[in-house]
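Right, chain A next:
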Amino acid sequence: MDGIINQAVLNHYLFTGALLFALGMIGFVARRNLIVMFLCTEMMFQGVVVTLVAFSRYHLNLDGQVFVIFVLTIAAAEAAMALGLVVLLFRRKRTLDAEAWSAMKG
Partner candidate 1 sequence: MMGTSGLILTLGEAAGTAAAQLADAPGGLTARLIPLMALLCMFCGFALAMAPRENEKGVKLTALVISTLVFLISLVVAFSFDWTRPGAVQMLVEGNWVPTLGVKFSMGVDSISLWLILLTTFLMPLTILGSFGDLTGKLAGRAREFYLWLLVLEGALIAVFAAQDLILFFIGFEMTLVPLFFLIGIFGGAQRRVAAVKFFIFTLAGSVFTFAAVIYVAYFQMTRTGNWTFDIGAITKAAGAMSASEQNWVLLGLFIGFAVKVPLFPVHIWLPLAHTEAPTSGSVILAGVLLKLGTYGLLRFALPMAPEAVLEHADLIGVFAVVGIIYAALICWVQTDIKKLIAYSSVSHLGFCVLGLFALNQEGIGGSVIYMINHGLSTGALFLCVGMIYTRYHTRQMDDLSGLGKRLPVWSTFMVFFCFASVGLPGLNGFVGEFLTILGAFSSTRALGIMFAAFASLGLILGAIYILYMLGKVVMGPVKEPEKYAGKVSDLNFRECFVLTPLAVACLVLGLYPTPMLKSFEEPIDGILSTYKQIETKQAETAGEGKGGGVSMRRAERQEVSP
Partner candidate 2 sequence: MFETAAKAVVTLPFLSMVICAMLAFSKIQKTQRLAAFITAGAIGAAFVFSCLLLKDLPQVEKNGVGAVGTVVHYFDWINIGDFTANFSFYIDGLTAIMLMVVTGVGTLIAVYASWYMDGDVGYGRFFTYISLFIFAMLCLVMGDNLLLLFLGWEGVGAASYLLIGFYYRKPSAVAAAKKAFIVNRVGDFGFALGLMGVFVVFGGIQYVDILPAAKALAEPGMVTNLSETQAAAHAAATDYWGEGKTVSLLLLSIPFLLMLGAFGKSAQLPLHVWLPDAMEGPTPVSALIHAATMVTAGVYMISRLIPIFQLNEAALLTVAVIGCVTALFAGLIALCQYDIKRVWAYSTVSQLGYMFLGVGVLGTTGAVFHLFTHAFFKALLFLTAGTVMHALAGQLDLRKMSGLRTKMPITCWLMFAGCLALAGFPFTSGWYSKDMILVDAMATYPLLGWLGILTALLTAFYTFRLWFKVFWGPTDYEMGNEHHGYEADHHDEDHHHHEPHDPPMWANLPLMVLTLGAVAGGFLGYGFIKNFIGMSSAAVPIDPAHKVAHDAAHAWVPWVASAGAIAMIGLAWVFYVRNRALAENCAKTFKGAVRVLYNKFYVDELYDVIIRRPLRGMGHICHLLFDQMLIDTVLVGGIAKFPRLLAWGARPFQNGALQGYGLSMGAGVAMVLFVLYMVTK
């Protein structure tokens, strides 16, 4: 294992990860299409992934990267579920607008 990244480089990666995470969150709030919203959560996951990988390199161990593999797996599973769910929803209301699903409140 070679190429220890230093604190400064780590910070760049971390910043990138945090940015992705935050963008994902903003996107989730700002967009109305369910599929786009789901992609935004995926983006948040990717932010985490970047962070994990950066730390992994920084600490010089593989825990982080192992973690990333599992995160990606779970993300894939979620994507599959999301697809199913979106299909189910679209069948019921013929729209993917998140606003359409706000009957329950209070």
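The set was built so that all candidates are chains of the complex that A comes from, given by their letters.
Convention: a contact is a pair of C-beta atoms (placed from the backbone, for glycine too) under 8 Å apart; a residue touches a chain by one contact, two chains touch by 3 or more; residues count from 1.
Just so we're clear, the structure is a prediction, and the values are computed from it rather than from any experiment.
Which numbered candidate touches chain A here in the complex: 1 or 2?
Touching partner of chain A: 2.
For chain A, which residues count as touching candidate 2 in their complex?
By the definition above, chain A touches candidate 2 via 25, 28-32, 37, 98-99, 101-106.
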